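One chain of protein is taken out of this complex; the other chains stay put.
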Amino acid sequence: MRRRVGVWLFGARGSVATTTIAGAAALNHGSPPAGVVTELPAFAGAGLVPLVQLVFGGHDVVETPLAKRVEQLVAGGVLPPGLAGLIAAELAEADRNIVLLPTGGSQYDVVRRMAEDIRAFALRNDLERVVAINVASTEAPYEIAGGVAELRAALDGSEVLPASVLGALAAFEAGAAYIDFTPSTSIRPAAVREWAVEKRLPYGGQDAKTGETLVKSVLAPMFAARALPVHAWSGTNLLGGGDGATLADPRAAESKSISKERGLAEMIGDVAGEVHIDYVDPMGDWKTAWDHVMFSGFLGVRMTLQFTWQGCDSALAAPLVLDLARLSALALERGHVGAMPFLGFYFKDPIESTEHSLVRQYDELLRWVHAC
Amino acid sequence: MRRRVGVWLFGARGSVATTTIAGAAALNHGSPPAGVVTELPAFAGAGLVPLVQLVFGGHDVVETPLAKRVEQLVAGGVLPPGLAGLIAAELAEADRNIVLLPTGGSQYDVVRRMAEDIRAFALRNDLERVVAINVASTEAPYEIAGGVAELRAALDGSEVLPASVLGALAAFEAGAAYIDFTPSTSIRPAAVREWAVEKRLPYGGQDAKTGETLVKSVLAPMFAARALPVHAWSGTNLLGGGDGATLADPRAAESKSISKERGLAEMIGDVAGEVHIDYVDPMGDWKTAWDHVMFSGFLGVRMTLQFTWQGCDSALAAPLVLDLARLSALALERGHVGAMPFLGFYFKDPIESTEHSLVRQYDELLRWVHAC
Amino acid sequence: MRRRVGVWLFGARGSVATTTIAGAAALNHGSPPAGVVTELPAFAGAGLVPLVQLVFGGHDVVETPLAKRVEQLVAGGVLPPGLAGLIAAELAEADRNIVLLPTGGSQYDVVRRMAEDIRAFALRNDLERVVAINVASTEAPYEIAGGVAELRAALDGSEVLPASVLGALAAFEAGAAYIDFTPSTSIRPAAVREWAVEKRLPYGGQDAKTGETLVKSVLAPMFAARALPVHAWSGTNLLGGGDGATLADPRAAESKSISKERGLAEMIGDVAGEVHIDYVDPMGDWKTAWDHVMFSGFLGVRMTLQFTWQGCDSALAAPLVLDLARLSALALERGHVGAMPFLGFYFKDPIESTEHSLVRQYDELLRWVHAC
Partner (left out) sequence: MRRRVGVWLFGARGSVATTTIAGAAALNHGSPPAGVVTELPAFAGAGLVPLVQLVFGGHDVVETPLAKRVEQLVAGGVLPPGLAGLIAAELAEADRNIVLLPTGGSQYDVVRRMAEDIRAFALRNDLERVVAINVASTEAPYEIAGGVAELRAALDGSEVLPASVLGALAAFEAGAAYIDFTPSTSIRPAAVREWAVEKRLPYGGQDAKTGETLVKSVLAPMFAARALPVHAWSGTNLLGGGDGATLADPRAAESKSISKERGLAEMIGDVAGEVHIDYVDPMGDWKTAWDHVMFSGFLGVRMTLQFTWQGCDSALAAPLVLDLARLSALALERGHVGAMPFLGFYFKDPIESTEHSLVRQYDELLRWVHAC
């Protein structure tokens, strides 16, 4: 009756990954599961793998020990003081399962070696199944044309493919489910999706909605349901930390903006207004978003709604990573193949779905969970 | 194929009623139906009475002509300049259908005379059916014990019953559906509800959600769906105008606060924080609400969400009055008897329902509309 | 005892100019002088020209009658309904004093013809003195090197100089004081300033502070006076209307941003954070600014201050134009030559001054006014 599930994280020493690993350990020591949706009573009885049976590993390009990363996150107010001591054993175990991203050889070689890392992780830890989740830095947008054959050729060629694509392929080669928590290229190209289907594996994403977009995904349906025309929706996001530094690169920010804007347009149509993502170094791991919505009521009277969201992204993201690991493990168990649109609840840019209303997405998720 | 429907307004010369009557006329002259939910494509084909076939009348305690009231609302920025001239004929027609609230005799006599006024309105305008809607000032809370028999006795006694109760009974006596758009007593007592059932009539309410509570009804389910514990929810409402002056009376404000707080508790449980309703005379017909929500994420990290809503209550309420008139007319046509919980979408304190999530309420309303 | 003063506006049919002319007329009909600083009791006895003795004229590139522009501003909620009728005579008088900007010939010819227009205005209206104020659209930044001699040569050359420079020179040629209400080039070049001094005339500016920067100019000194280190100051400005459309051009926005940022740096040093200026067409003549300030208290605890300003720029600017006309007329009367740093109270980028604290600027202004 073991049934251990592996969670393979691309970017395994980053803030989201560290918070996920540390948080799972803290929950096992008795912390209340705030933010873990699959711990809500509504999910009971669905046969999800218990949190205590998740085993963490992953790839990263740095070797900073997790204990060190935890200390940094404690200093930044993301994790509670005193945590590192309590969960030292779990951090050490995860450290042993995190390996450096392979380099050298063709890109195909890299994919193969990454897949071997994942398989070795499963074998070493006696895992029933593995879910791979991309929590690495956001990449710039990238187009890949053609099908699996062209992609295979490209892997042996000189065109430098995005790291997220290599990661997704490695997951599929290793028989793992794949989730993209970011807006990177990964499973966007048709060829990558076909690859997953050939391997009879599920995939999901993209770009977890944890803050401003989360709030938008309940406010926009409100305006729609009340027939209130929205004229302009403007937003400014201030963030520091590693994520902020990445998004200070306009090309990475472009990936993020595309994800962010898709939902609004699909919920209420095209409206005026821009979305800014500002890197503000002193904000550290915290994010503040201000949104200004201009709408009109009866006979065209102009009204406004503004909101300010002040959150800590890693602390909002980490419990969702746990959810996605458990839900994807269930999909694997059920033999689900291809896109998982029923996970749209978690994403700004839900794969193969145009539903962005959070409540409807939640209800859809619950229906799938209890479908068997 | 006439099928005209009467809309009988208690408080027929108030801001909400005037905006409703003027707005319906403006729509018939080609204004876009912003805020009228039943004009959304999703409601097409349900056989709702066309807006142009609504006929307005009602009771009030003052005789200010509607044209004068429209002028005041134009000056307050609620209605667009130039409207009064365009819709002069419709205002004059409605003026003829608005009568003074009867006084003198027993309370039972008052009810009978009010019912006669409603029946005369139906006859004079050749109406197929009538929906009575209470848009008068909010009353203080009032308890009525016992059943129909006790209520009949009380009507002939010396205890002064709330005006909203007399209005509801008059509606039922006249064969009209009844909606309470306010948090007053009206249909709260079991005896009043039994009276409706005896007459085989539908009723609905209470306390339209148009601003702060509307936003709460989408934000609270967001926190619930994401398993984010809310620790405190505080709100301050600033409003002027007649509504503000009424709510400056702490006893009337109590009715409003009870309605306002019910939904939050049912959506996310008891949390710290107060709700203030401040009368700020210079705000006129405009309302500003600021809400501060303190919640925690993973491992207890504290985060906040604040919003500021700046709206014009009458302009938000009026299109909903039109919706409720059309939907209640449909309920009458379908022979629905008793409470209409499927109208919960419109109310802070939805009768015979504990569902407060706006999106779920909307879906439930649509299911009922298309149920036949 | 006449003592009439001319106010020559560059951009005389724009929103600020129209609001100024219409507002001055409304004040003469009895409107209270909200926003006119020089009408405060503290300015009494200083011998400022009465508002009723101001006469308006100017240059523009369009010929739309002011009455039409007033109608547009009434529709946009900037001016009160019913105003146009009341002040029809004053608008017609101003219309007669507004002429098309001359074109053709060398730039020197244009300056000479503009100066003639101003002198003709003074003669025709029997004016004691004239103050010229630039309220035209913001230009892109432009550098002019050298002194008066080089500038004279450039006026006869093929290099296209900014319109604001030609306007300033025309004012000086006509013996008028000059104020730049915008961040354009105008009096920035040393050569233009020398030109004014040669003509023994005063000049002032630049870039009126009416909204976000006004608030900054009291908040930043607060942090400084309380020794609270500010780490980041971020701002987003949403605006529509003509001003918004101009600033949607990144080169014009650059002029504005330079002005906006100067004060903050001089008040509290360099801090992180960006300032966005977004053109949001549906905002019309209204502007909303949100600012987020991150600072720390004792022992480094991080705190925040946010503000949201919702104002109508033209209605904030117009009374300041009246102030500047009166104050500059006083400077002319006193024979002041060169820069007027004592007008820094009005500007984001105060000429020959590094004082940005609004209260200190106000006290300095009052001292100058009462200096004789």
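All chains are identified by letter, namely A, B and C, in their written order; residue positions are counted from 1 within each chain.
Throughout what follows, a contact is a pair of C-beta atoms (placed from the backbone, for glycine too) under 8 Å apart; a residue touches a chain by one contact, two chains touch by 3 or more.
Quantities reported herein were computed from a predicted structural model and do not represent experimental measurements.
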Considering the whole complex, which of C:118, C:187, C:201 or C:214 touches the chain not shown? C:214
Among C:136, C:247, C:318 or C:369, single out the residue that touches the unshown chain. C:318
Absent chain, residues of chain B that touch it: 231-232, 234, 236, 238, 272-274, 276, 278, 280-283, 288, 290, 292, 294, 302, 304, 306, 308
Write the list of chain C residues that the hidden chain touches. 19, 23, 26, 31-37, 39-40, 77-80, 83, 214-215, 217-219, 221-222, 225-229, 296-301, 303-312, 315-316, 318-319, 345, 357-360, 362-363
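In this text, only the chains that are shown with their structure count from here on.
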Please work out the Cα centroid separation of chain A and chain C, and write it as a whole number of Å. 50
What is the distance in Å between the mean C-alpha positions of chain A and chain B? 43
Multi-chain contact sites of chain B, meaning residues that touch two or more partners: 77, 308
